[in-house]
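The complex appears here minus one protein chain, its other protein chains still in place.
On to subunit A.
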Amino acid sequence: MRSFLKDNALSLFFLGLFLLALAGQSVAGNADYNERQLAEGGTSLSWAAYVTSSDFAVDVAENWQSEYLQFLLFIMATVWLVQRGSPESKEPGKEGTESDSDQQVGRHSEPDSPAWAKVTGLRLKLYSNSLGLTMGLIFLLSWLAQSLAGRAAHNAEQLARMQDPLSWWEYVGSADFWNRTLQNWQSEFLAVLSMVVLAIYLRQRGSPESKPVGAAHKATGVEG
């Protein structure tokens, strides 16, 4: 048990943070929703009703989609683009999907390589892109969920203002949808840019996200 906790401490730490933050968001979001309802003469919602409402769903989904997009782009862009001096980047000259030997696939696989890395054809192709495909799928599903929940929440506001509700197509072209989407995207892209560039010159001793403290600024793809 102790060994399990130690071996999975990083995942468990973030799982715990995620659950605490989601619970906190549901409580704060419910209080904020009820304050607005009170001011507008509407009816307040219980916590249980709020966490199953479109208002909560859109707030959660819009953040999820942008996080998964951030990691999807980071995973895919670092295949083809490099940043000299950044531990987040491959060394210049290694751009692309690399050789089978470098990737230890097919006849270059090791005895303990995953089963689908030892074969060729469609299974190898799928497994070789499984991380990007999965992150991309979760991004698309989260973005779809944002559009559906966002439309429901937006249409309730439209009707409360005595305006016509929007169809799904109208909503995905609306200012509300793109404001929610882009305000999350810009912050994610800035965070990635900061990490890629700051890690060239700054260090965090002991972190694999940083170069070793004594590594040269121009050293690329070195993790500490």
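FYI, contacts are C-beta pairs under 8 Å (C-beta built on N, C-alpha and C of every residue); 3 or more make two chains touch, one makes a residue touch a chain; residues count from 1.
Basically, contacts and distances are computed from a predicted model.
The protein name that UniProt records for the chain not on display, among "Thiamine biosynthesis protein ThiS", "ABC transporter-associated repeat protein", "ArsA family ATPase" or "Lipoprotein", is "Lipoprotein". Residue in contact with the omitted chain (choice from A:19, A:133 or A:159): A:159. Among A:30, A:53 or A:109, the one in contact with the hidden chain is A:53. Of A:41, A:121 or A:214, it is A:41 that touches the chain left out of the display.
Summarising the interface, subunit A meets the missing chain with residues 41-43, 53-54, 152-153, 155-156, 158-165.
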